[in-house]
Each structure stands twice: as C-alpha cells, then as structure tokens.
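One chain of protein is taken out of this complex; the other chains stay put.
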C-alpha cells in the first residue's frame, strides 16, 4: 500500500513527500517543433507527453475513410473535424508493453480528448477541414489523460486555433480504497501511478477559470459521499494548472514580442535552443 | 498473433533428435563449381484462373538433407482500381510474399510476419523498375508469391543462423518466378527481370574467402556476406540490390565483385526464364 494508513495519518505526507493538495512539478514548453502548426511538450512529474497539431487543413484522402485507431467526429460537415491520435511509446512504462493502436484504453482517451476539443474549439470557422492532434506518450507515471489534455491545450494555442478558453485537467483521488469504507477519507490531488493503482481516482478537466467541467472520467469504485470532495479538489487543481499553463503561454508571448523585430526564420532557431 | 478464425495446428511441437556432428560431413558440402547455379525448373501458366502464373522449383540435393525450394506466383490483373481508390496515372502494383504454413521448419502463421512483408517490399522494388506502368493508368495488378517449400532442412534447427541467409535465396526465387508470371500475364515490361544471389563464404579454417554463386547456407562453414540483385540483362541495369554482411578486407573492391557475381547468377536464371517462355509460346502455337 503506497498510502499505508499509519504513515499517512502520522505525517500526512504521501510516498513522494507531497501533501494532499500538492501538484507535482509541472513543466511545459510550447512550440517545440518548427514543422508543425502547433506543438508542445509537457511534464507532470514523470509523465511526459508531446503533442503535435496539424491543421486546420484540407482533409487527406486517406483520412476520410476513417484511419484505424483514431477518434473522429463525423457528420460535422459545416465545421472542422477533429482527429486525435494517441501513440503510447513501448518504452514509456516501467515494463515494456507494446500497445496497438486499437487498444481500447487508448481509443477511449482519444475519444475523450476529441469530444472535449470539439465542444470548445470554434470549429465552425474552418468548414471542410481537419484538425489533427497527435499525442505521443514518452513516459507515464499517473495522470496520463490529464497530461494529454493539458498538452493538447498548449499545442492548440500554439497552432492559433480559436477556442473558448483553456481546457486544463488533473486527477483527484481519495486516501483510502473503496473496500476500507472510510467515510472520513481525505481527498488527494494529482496521483502518480502507484497511487492510481491502489486508490479510487477521477480525472477532471475544466474550462478556464470557471467551474465548468469539460471532462470527467471516473473508472474506479468509490463511495458517493467521497465524490464531492474529490471533485472539489480536482477542480481546484485544474485552476492551479491553468495558472501554470497561462504563465507558460504568456512567457512565450513575451519572448515573441521581444524578438518581434527578428525575422521569423531566426526566431525558430532561437526557440529550438531552449 | 493468435489466429482464432481458423483451426490451427498444435502450438508446440516435438522434434526428432538431431545429432550435432560438429562439422559438416563431406556429403553436405557444396559439390557444384563456385560459379554454377543449381538446376531450376520453371513453368508458366499453371493456374488457369489467374491472368498469369508460374511455378519454380530448385533441384533438391541428393541424399537425406535434400530440399529444394518450390514457389508459385499468380498475377491478377491489370484490372480497374476500386471506386474508392484515388486516381493514379500508373498501374498500381501490389506484391504479397507468403510462406505456406508448412514451408519451413518453424511453422508460419497465416498472418504475414515482418520478414514476409519485407520480402514483399523488395519484390515490389524489383518489379516496379521493370514494368512499363504508364500504359495502364487507373488500374491495379496483384502479384502473389507463395513459397510452398522453403530451403531449410532439419539441420537448421541446430544451425539457426542459416535462416537469415536463406532469405536472400528466397527473394531471388521470388523475383524470377514473379517475372515469369508477369510475362505470362502479358504485362508490358522493359525486360524480364531475374534474380541472382552470390555470397562470400569463408573456408573451414576461416582464412580464405571465396565468392560462390547461388549459395546454400548449409553447405558452407560460414557466410560472411551475401548479395541479391534483380537484374535486367538486356539493359544491363539493376532494379533491386540487397547486400548485407561483413566484408573482411578493407579493399572496397569486394562489394563490386560480389555484385558482379550476383549479376552473373541472375544472367543464368534469365536464360531459364526466356527458355521457359519460348517453350510456352511454342506449345500454344502448335
């Protein structure tokens, strides 16, 4: 048990030394790749993901038929359709495990992200086009879906696709398992793999600074009475994440303005270095 | 890779004992001259339902270790592309190479594995150079090669590393048989392409290395490098070149001689293709 009740109740510290409402270190970069329309790199603790956004572009011949293993919005003739591809690298987890593109869990994440984007991007501005979001998971240590959503938000901002607000996500859990039946269990913020395996948790994504929930995924069994607490902590975590992401975007913007006089090609070389 | 749709053979197998003699016995050694290729049998038009087909057999060795390669190839098309396919100003060539499940010592599944896909890509490169593809816009042709019997014998259970060199021979056979089948289908080519293999083999003490044509990996102590070419004799051009291995001496001329020997081997098979094709023409005229 990672949260051996004795240790946690004594010091109120988790195995990685965090308190219940601490986020892990969040580090992100925006515009990491020159060739892409939008790109980002995001670390939440040891979870590392990269995102590349292509488009809005004319749909490719192959994509119309529905490429294998991609979530796709169909029937959106008047707006841009959004295609999300998640590739989980074989070396991303501790034990190497190869996941095909038809893996159910991956498909579910693709659909979740695609739906969240479809609701919040102004796709009606780009009729008859496709926005392709490809996500690469380089290393996973919990909160994978949350990291993917945050990376997607950054990359979409980098691509300059208009959206209503930031979609930020994080996970929230509860300090004791369902079986313990402990109604006084504290909620936890931003779980790592070990905690995810042992404890009930949910992934929540909110829209900007509001309390509007854009994504909510809970796959574990948990008492209803605990759910509210978890959700509140999760939404609060999302606001923290939003502040961090906003800082990154603003920092990048400031840098771009500072270098505004520089030619575009030179700017690219600079952004590669950092 | 479990295939649930068909009734498969047992997953594991028992093997009869193979005694490791340590050395190759004299009967196993190569008895051909270094520049001789094994006798081949090639016949076109074996599958009436396909637009072109061919069968190739390499003469097996005498004795218990004998096993020759047997391949068939069918060519379907040229036929119109499906409606959903995008416009193509050329004939779209697709190649499939498949080992029959019983072709080798290790049973092959029904699904194509990576080495078979790799061979298909090689074959596609070899054939695409020979075809005059712009005479058939908006059409497709499928070339399907099946290896009915592979080259490896019982002995290879011990000498596992032999298999990687056998792939070259398989590719050479695939190119030759596919070329004959395409000619049988009446698809325009600049020339009949033929496959040839040459290898650099080390002698027993590992000191001298010599080049042999049409190598059988089992007959040699060790193979240092091998090369497979797809060659157009009348144009003196190579459409596909595949080389791998280690050349011992720094003298870089070695790769040239290896390739030129492989070309020589493919000239030999080319003679066979033209003889077989003219025979087929002769028999239809009578």
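Observations
Letters A and B name the chains as they come in the text, with residue numbers starting at 1 for each one.
Heads up, the rule we're going with is that contacts are C-beta pairs under 8 Å (C-beta built on N, C-alpha and C of every residue); 3 or more make two chains touch, one makes a residue touch a chain.
The rule is short, and it goes like this: contacts and distances are computed from a predicted model.
The complex includes a chain that is not drawn, and of the options "Protein pelota homolog", "Ribosomal RNA-processing protein 42", "Exosome complex component RRP41" or "Autophagy protein 5" the UniProt name matching it is "Ribosomal RNA-processing protein 42". For the options B:103, B:133 or B:198, the residue in contact with the chain missing from this view is B:133. Only one of B:99, B:136 or B:242 touches the absent chain when the whole complex is considered: B:242. By the touch definition given at the top, chain B reaches the unshown chain through residues 12-15, 17-18, 20, 22, 88-90, 114-115, 117-118, 120-122, 124-125, 128-130, 132-134, 157-158, 160-161, 164, 190-191, 193, 230-232, 235-247, 250, 252, 255-256, 259-260, 263. The missing chain lies against chain A, touching residues 33-36, 46, 48, 50, 52, 54, 62, 67-68, 85, 87, 89-96, 98, 100-101, 134, 136, 138-139, 272-273.
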